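Complex shown without one protein chain; remaining protein chains in place.
After this line comes subunit A, so read on.
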Amino acid sequence: MSANTPIDRTGTPLVEMRNMSISFGGIQAVDDVSIDLYPGEVVGLLGHNGAGKSTLIKILSGAYAADSGEIYVNGEKATIDNPRDARTYNIETIYQTLALADNLDAASNLFLGRELTTKFGMVDDAQMEAECRKIMHRLNPNFRKFSEPVSALSGGQRQSVAIARAVYFDAKILIMDEPTAALGPQETQMVAELVQELKRQGLGIFLISHDIADVMELCDRVSVMKNGQLVGTEKVEDVTDDDILGMIILGKKPGAKAA
């Protein structure tokens, strides 16, 4: 289990989602869920496919509009109607699908929607490529395919472009949806190290994952969802793998098992 320094949870949470609900055509995808996240903390979101994890997180990243519920960023009520709004709150998302435009090169993807422009308002490709080279050198020193469309890259390289996009713009809140699903063991290890480094920098991270071992290693707390509802949120040091499994499969809290 992780040898993390304890998280200070007495102050204002970085993000608080209160009583979020959303439904699609009669199906209650997220039902009255409340979660929060503190600076320097990694909160894992667990649950079956269709439990509502991704939907919940897409509300935070601006991809979906919630039917009800409130979002607070640094204690202040936030209005997030679209991805652009989320970005103004320094919320960055690494989607499971990576959300890359395959026909564009790494730099264009990195700056998509936030292009650097010259003083005449033209996109400044040279400047963007230079910045892209800088950040990729930090994240993935072997990355060299700067002038090719990202469709020509390997899974790990594509992943590093998606991560670079989230890290480059000074994220305060980072959402990682299955960041290691498509990666080999060595690349998974690199993601784990990156998460640790970002934690030290004081970012708050929501980590969506299927892999309990992953979550136990990387996270400080876990929130488990089932059928759109929150089963519970536990500190990682207080529970075992089996407790979490019970929450995911049976939807019951560890305390209830003892009774």
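Observations on the structure shown:
Operating definition for what follows: contacts are C-beta pairs under 8 Å (C-beta built on N, C-alpha and C of every residue); 3 or more make two chains touch, one makes a residue touch a chain; residues count from 1.
Note that contacts and distances are computed from a predicted model.
Its UniProt record calls the unshown chain "Xylose transport system permease protein XylH", which is the correct pick from "Glucokinase", "AzlD domain-containing protein", "Molybdopterin-dependent oxidoreductase" or "Xylose transport system permease protein XylH".
Residue in contact with the omitted chain (choice from A:Met190, A:Leu218 or A:Val231): A:Met190. Contact with the omitted chain, checked across A:Gln159, A:Ser209 or A:Ser223, is made by A:Gln159. Across the interface with the omitted chain, subunit A contributes residues 61-63, 82-84, 87, 93, 95, 97-104, 108, 112-115, 117, 121-123, 126-127, 129-130, 139-145, 149, 154, 156-157, 159-160, 163, 183-184, 186-187, 190-191, 194.
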